[in-house]
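Here the complex is missing a single protein chain, while all its other protein chains stay put.
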Amino acid sequence: MQNKKKNLLQVVMDNLKFPLLAILFSFIVGALFIVWTGHSPLVAYRELFSGSLGNFGRFGESLLKTTPLIFTGVAFAFAFRCGLFNIGIEGQYIMGAIFTVGAGWIFRDLPGGLLIILLLLSGILGGALWAFIPGILKAKRGVHEVIVAIMLNYTALYLSNYIVRTVLNPSVLLGTEKKASTVMLPEHGRLLHLSKIMPAFGYSSVNIGFLIAVITAIVIWFVLFKTTLGYEVRSVGHNPYASEYGGISIAKNITLAMVISGAIAGLAGAVTVAGLSYKVDQAAGMPGYGFSGIAVALVGQNHPIGILASALLFGVLANGERKMQMAGIPKEVVGIIQAIIILFIAAEQVAKYLPDIKKKFFKNKTQEVQK
Amino acid sequence: MVVFIALLASALRLATPLIFSALGGVFTERSGITNIALEGMMIMGAFFAILVTEFTNMPWLGVLAAMVAGILTSMILAVLSIHLKGNQVVVGTAINLFATSITAFLLELVWKRSGQTDSVERALTTNPFHFLENIPLIGKLFSGMTPFVYLAFVAVAVSYYVLYKTPFGLRIRAVGEHPRAADTVGINVYKIRYICVGISGMMAGISGASMSLGTISLFREGMTSGKGFIALAAMIFGKWHPVGAMFASLFFGFCEALQIQASTLGFDFVPSEFLQMLPYVATIIVLSGFIGRAVAPKAVGTAYEKGHR
Amino acid sequence: MAKVVEMKNITKIFPGVVANDNVNFELEKGEIHVLLGENGAGKTTLMNILYGLYEQTSGEIFVNGQLVNIKDPNIAIKLGIGMVHQHFMLVEPFTVTENIILGAETSKGPHNIQLDMETASKKVKEISELYGLAVDPNAKIENITVGMQQRVEILKTLYRGAEILILDEPTAVLTPQEIEELGMILKKLVGQGKSIILITHKLKEVMAMSDRVTVVRRGKVIETLKKENTNIDELAELMVGRKVNLKVDKADHKAGKTVLEVHGIEAMNNRGSKALKEISFGVKSGEIFAIAGVDGNGQTELVEVLTGLRKSVKGTFSINGKELQKVSSKKIIDSGMAHIPEDRHKRGLVLEHSLAENGCLGNHKDKPFSKNGILNYDYIHEYSQNLIEEYDVRTPSENVAAKSLSGGNQQKFIVARELNRHPELIIAAQPTRGVDVGAIEFIHKKLVEQRDMGRAVLLVSLELDEVLALADRIGVIYDGQIVGIVDGATANEKELGIMMAGGKVNK
Partner (left out) sequence: GCASKPEPAAEPAPAAEPAAAEPAAEPAAEPAAEPAAEPKSELVMGMITDTGGLGDQSFNDSAWLGLEEAEKQFGIKRQVLESQSADDYSPNLVSFAEEKTDIIYGVGFLFVEAMKAAADQFPDQKFAIVDSSGLEKPNVAEIVFAENEGSFLVGVIAGLKTETNKIGFIGGMKFPLIEKFEYGFRAGVKAVNPDAEVIVNYADSFDDAAKGKEIALVQHQAGADIIFHAAGGVGAGLIEAAKEEKFWAIGVDQDQSHMAPENVLCSMIKRVDVGVLSVAKSVVDGNFQGGTLLFDSKNNGVGYSDKAGNLTDDLKAAADKYLEAIKAGTFVVPATEAEFNAFEAPSL
């Protein structure tokens, strides 16, 4: 038992070492850029962190920013565990959001609790449907999911715009004037703000969507590591041939993993709509959650619990960025910091190479071959 | 007829940046590297083309700068994915984010405002072969044709020649299919891959320049609007072949031109959103094998480890 | 005799493995020198060092008397060394000519930038005629036979002007006739002044083809002998390190009812051509039925069909009367089938999973491994601990990743898992490939034990010795057909060899 605990600590340390290094490094590079703009990095970073952690309200706003990142990070990680690269979270999110609004209209007369559950389920359905396409095409026809998903992202964007402009437009449903957004979600279909339970959150609009996100992460952790479904998904991700040999259907698991990933992405859309925006706007571009989700998942080592931490980091960065902007520091600095974190994590092998390089240096011997 | 020529001319212009980037994609993927960073390299190219032209007033120097910027950006992908064996798609994603941020950052630094640079005085937006426009009937096809349009087709021919008619091309294709086989006959797999990623950076750089210097003579944030991803799709659509990639790019260009011309052609009863979806949906259908299966180079996406079996 | 290659005190250390330990090796001009050793003895490693694919940890190499530093294959090629690898290094969508000239292209045009395919084709033709290696220079690799592919590999080295040829297990994929042809080609090459290193662990080939033999065991050179001065038994003993008893002790078999019934099975291979043609046979309880044959005659496809990993296009098969040709592999497992796969890394294990998680692969959906979709890790761990203990798998614990085990121990773990299913039918495909002698004996013993317990065992093996030692009945597969079924006790090697080559035996 003693032994096991030590192992756990070691595992945690091993997994943390690298992301922490990456974060540190990218903050240093970020500082160089800040200096370049003639600002003090110390001031900038103080603004950044006070703006996101300075008081409960601000912290609440950071959690609000964190919420969709948890979802999209976990969504990405789940597919990734099955060896799939779900770059289509963007589109699945959009579909989840628009489905939610649609359901909000159709079921507007249902009582609150039931309506909210239906809304979340609709979001899940929207995302899942959209992810089913690349999933089934990969499983049955071997089409690369990345390309299909990219194509579907744009398709979702335009489809959503069309729906906003016509089907769900207040001018169509309510006969009022035409708007660039859908009808609003009815009041009783909106998620409760946490400040209602914990007044300390004050003005912050962080809502129970955050709790849903955390629960989702925990559930996905359980599914991945404690259930046969997760076992099969991970097996297929590591070795599809062996999985097939063990009676596991590759096609089924690929499709399922993609669908679940999309469902989580869709849930992100649902929670954002029901907890924050209450509608969907006509948009000229992607919301960008998909790409952030990839980053969050990678920094979190594709582990749901790690993702909770890394989503919080990215949420803090994104929220704190506001205060940096207010202090006159270009918002791009945060983008650069994020890019460098991802690059660093992507090149994880650097760390593995370091000992090798050392060895070479000292012994000047043979090239080592990694298994 | 006039409308058709206009449509064609429009498609050619819209396809030009796609052709360059898709060719870049062909080179990288043929050598075994997935290149999702085309978009980022295009952004870099578009920006530095304008930056250098702004300060030197020599647009061709701007194009050169775009190429260099593209190549340098591509080297991030090369080093991280070839030597350090990082996940190629992840590295690409990061490069895209990086390029978006850094260009916006430099834009503010240099022009003291955000969003958009000034127009450069001299750009490359005009047809270098004006006499072609006097050809009866099809002359209109050439109006608004920038040097980049011609260059794109030259690039297709050169790429085809290099890939299929030279020893270097043979080696590229071998490295993408079976790097170990190439290694055992003394071909430096890493070197080939570096060169190919570099070529893609160069191509995407020109592609970006064709949009900034060649089209609107300024740089705007977000101006590439996902064209790098479309180029990637065009490359796959074109079955990893330069000529195929060209036709796929033309198809995408044509779809967009069609959408623009919808009202003149009289089918604006189709909601524009659906016309916009057309190329994407078409790609999915093609990829699904309903029109013919495309086969990727075997080794694409996997890092090659020397001395490993 | 001039020494063309001298390798002195070569040591190569991989993380955790000493693949070559102070090895000395010499090749004389105009000889065929066999490098003999068991799987994993270090033969390939030594040759990879000579060819510049690996760098030695220590030691020196002399080629034609010159001390050389072969950092990469380019240098080896310049020194006139050519290598035909164990796994062919051919680019499938390329033509024969393209493969041959790759890396040594002829060019023309200004600045020599253009590929000159005509000249290349001509040269390929010339060389292939000179050495009697007939190939079609314009055929695509994916469309020619394995034997042809091997010729292309040899041509590749000759095209580059190789004087020293290394062939790594060239016969594993060949039919007896092709092996004979290869022997003639090698003689011809030697006649033209080339020197050849031939890697194999097949003793008969040594006697047939070599001038001298160097025996390697566990990374060390045991001895170098002239062929005339040795015999098969001595070589076997040197290779393994002790008297080998190729006979496995087993009692007479008492076959019972037919467990596996295969009837008229046909299936395609990955390239879409027919790999199995009207295969029919049965395996009874209490017997070991072996499928013998040269690699690539449909064995892999047959096993895949029977285990549900490949769909058959025609025919039926059943376990205990239950028809299974259209069901999933999980259903087949549940019908009482256990499967030791031919490729443990590809099929047998999820290398990144722990041993515990590998131990329940295939059973993970069954009680008590899981209930209502939730895994019972306590039981899974306990179960794997038992497997490890019972089958003497050398590992620190069941928590380590499967990839950290040695090949032999991985194989033992797979055998443990499969046999512990208490199956009615065991399909063992190349169960001892690439494992050391100790493990081989252990696995053989286990298989016989299962037979004696009344289970049906289908053994698919490329090693004729293994087949002869274990089988009660032997079916010979050739070109996707069972060309004959003979009794294990009375079968002899010569008879089987003829059948494996597609010949008819008149009795």
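Some notes on this structure:
A, B and C label the chains in the order they appear, each numbered from 1.
Methods note: a contact is a pair of C-beta atoms (placed from the backbone, for glycine too) under 8 Å apart; a residue touches a chain by one contact, two chains touch by 3 or more.
Note that this is a predicted model, so its numbers are computed, not measured.
Note that the absent chain touches A, B when the full complex is taken as a whole. Only one residue in the set B:Val162, B:Val243, B:Ile260 or B:Ala296 touches the chain that does not appear here, and it is B:Ile260. Residue-wise, the contact with the chain that is not shown comes from B:Met211, picked out of B:Met211, B:Ala248 or B:Leu278.
Listed for subunit B, the residues touching the missing chain in the whole complex are 2-3, 6, 9-10, 13-14, 17, 113-116, 119, 125-126, 140, 143-144, 211, 215-218, 220-223, 225, 256-257, 260-261, 263-264, 272-273, 276.
Across the interface with the omitted chain, subunit A contributes residues 51, 57-58, 61, 64-65, 68, 158, 161, 165, 177-181, 184, 203-205, 272, 276-279, 281-285, 287-288, 319, 322-323, 325-326, 328, 331.
Throughout what follows, only the chains that are shown with their structure count from here on.
Using CA-based centroids throughout, the chain positioned farthest away from subunit A is C. Interface comparison, A-C versus A-B: the higher number of contacting C-beta pairs is recorded for A-B. The distance from the centre of subunit A to the centre of subunit C, with each centre set as the mean of the Cα atoms, comes to 46 Å. Note on chain placement: the centre of subunit A and the centre of subunit B lie 29 Å apart, centres being C-alpha means. Shown for subunit A are the residues that touch two or more other chains, namely 367, 369-370. Among the residues of subunit B, those in touch with two or more other chains are 307. Residue ranges on subunit B touching subunit C, taken from their complex, read 165-167, 169-171, 173-174, 177-178, 180-187, 298, 307, 309.
Taken in their complex, subunit A has these residues touching subunit B: 33, 36-37, 85, 87, 133, 137, 141, 143-144, 146-148, 150-152, 154-155, 158-159, 161-162, 165-166, 285, 291, 294-295, 298, 330, 332-333, 335-336, 338-340, 342-343, 345-350, 353, 367, 369-370.
Contact residues of subunit C toward subunit B in the complex are 48, 51, 53-54, 72-74, 76-77, 83, 85, 87, 89-94, 98-99, 101-105, 107, 113-115, 156, 160.
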